[in-house]
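What you see is the complex with one protein chain gone and the rest in place.
The block that comes next holds chain A.
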Amino acid sequence: MPDLHDLHTLSAAYALDALDDLERRAFERHLHDCESCSLEVREFSEATASLAARVAEPAPARLHSAVMSEIGRTRQLSSSSGRPARRFGQGRLLAGAAAVLLVIAGVAGLGGTAWREHRLAQEARTTAAGITRVLTDPDRIETTREVSGGGRATMVMADGGAVLSTRGVPDAPSGHEYQMWVMRDGTVQSGGILSVQDGDGSAFMTGLSTDVRLAVSVEPAGGSERPTTTPVVELGAS
């Protein structure tokens, strides 16, 4: 839930549809009484509409025929109404989707914690940019699988990069860690340690070809050179 006192600062997140369902409703109630917020939301919506224009793509011809034939059967609303017609999204949002994703720079090799932290600091910026690229690529491929032992893992892949994230995964047994593997043409390479906290973990990898499969297995702390247990999940783009 949002802090009610900072509803004012939510106008941008609202205009970007980046609020969850509860926050969105709270903010919309607030909008009724806040003239300056309404004005700001309107201005922001004009700005985001410009962002929309940038991703225009030729709509399929069959969309045109479908829409034109539907309007003949679709009753129009009259202008007089108390309820704004634009409020209609009924989709249910995933509850509590606010996962804390820990991004680690899981590139090649294993290395110790110190190495990883050093690497992390160095690459934090590039990593953020890389993740953004992958997650906003219109051609991204997304796969979700159940993890044996509980939880789910999702892989989003685009342009040689992959974001692997988990939700609801149990902690690795004491003295063990989750390790990622990159598999291609019968070869297996370590993808680094996947640190999972409260079920959530996330890693970003680059330099992948689209035909790789990713797997995660439970390994002794520090990692293994080859998987020593059956992977708890395996994800591929195809």
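Going forward, contacts are C-beta pairs under 8 Å (C-beta built on N, C-alpha and C of every residue); 3 or more make two chains touch, one makes a residue touch a chain; residues count from 1.
We take it that contacts and distances are computed from a predicted model.
A chain of the complex is left out here; the name its UniProt entry carries, from "NAD(P)H oxidoreductase", "Benzoyl-CoA reductase subunit BadD", "ABC transporter ATP-binding protein" or "Sigma-70 family RNA polymerase sigma factor", is "Sigma-70 family RNA polymerase sigma factor". Within the whole complex, the absent chain has one touching residue among A:E43, A:D171 or A:D211, and that is A:E43.
Counting over the whole complex, chain A has residues 6, 9-13, 15-20, 39, 42-60, 62-64, 66-68, 70-72, 74-79, 81, 84-86, 88-94, 97-103, 124-125, 128-129, 131-132, 135-136, 138-144, 163, 200, 202, 237-238 touching the chain that is not drawn.
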